[in-house]
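This is the structure I want to talk about, given as structure tokens.
Removed from the display is one protein chain of the complex; every other protein chain stays in position.
Entry: subunit A
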Amino acid sequence: MSLKELSSLEKALGLKKPNKYSTQGDRKVPVLQSINGPALVGLVTIATHLVQEAKQPELLGGSAEHKAVVQQWLEYRVTKVDGCHKEDIKTILKDLNSYLEDKVYLAGNQFTLADTLMYYGIHHVIVDLAVQEKEKYMNMTRWFDHVQHYPGVRHHLPPVVVLRNRVYTSGHH
């Protein structure tokens, strides 16, 4: 799963030469062996490296505070979203929904790596949500629809249908 993500990320960043990745351990943590230097282990580490390789540091945040927020969501993705149990999904959706109430992207008003990786990570949950649930987590769904249409991001993932109009009124149970 992570390998597909990384290959999509490379395409999204416009990197011409795809890297060769390997995995380690039961949890299939991705590894990138570099020619001159230590191996890079872990999705976030490798992704960050790719962003720098593509010379798009703005994707990691502008100000120091901004950078910290991006790191926070990257960590959330790897620790909370990956390998989460069914019971945790509701909490994650609620968290994202309330956080995104007044923000366009995860790090505020700017598209960053946090959005891409969160999109890749949470796609398998969103694709199975019923229309009513998507409307319940309105802000999260709005963000998701926005990111999946962001040029160059989607790649390996099928599009999730998001209706333009609300079908369930607020009084609906």
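As a working rule, a contact is a pair of C-beta atoms (placed from the backbone, for glycine too) under 8 Å apart; a residue touches a chain by one contact, two chains touch by 3 or more; residues count from 1.
Note that contacts and distances are computed from a predicted model.
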Exercise for the section: Out of "Proteasome subunit beta", "Organic solute carrier partner 1a", "DNA-directed RNA polymerase subunit" or "Aspartate--tRNA ligase, cytoplasmic", flag the one the UniProt entry gives for the chain missing from this complex. Expected result: "Aspartate--tRNA ligase, cytoplasmic"
Completion exercise
Out of A:35, A:64 or A:161, only one touches the absent chain, namely A:161
Handout entry: Touch residues of subunit A, complete complex, unshown partner
Key = 130-132, 160-161, 163, 165-169, 171, 173
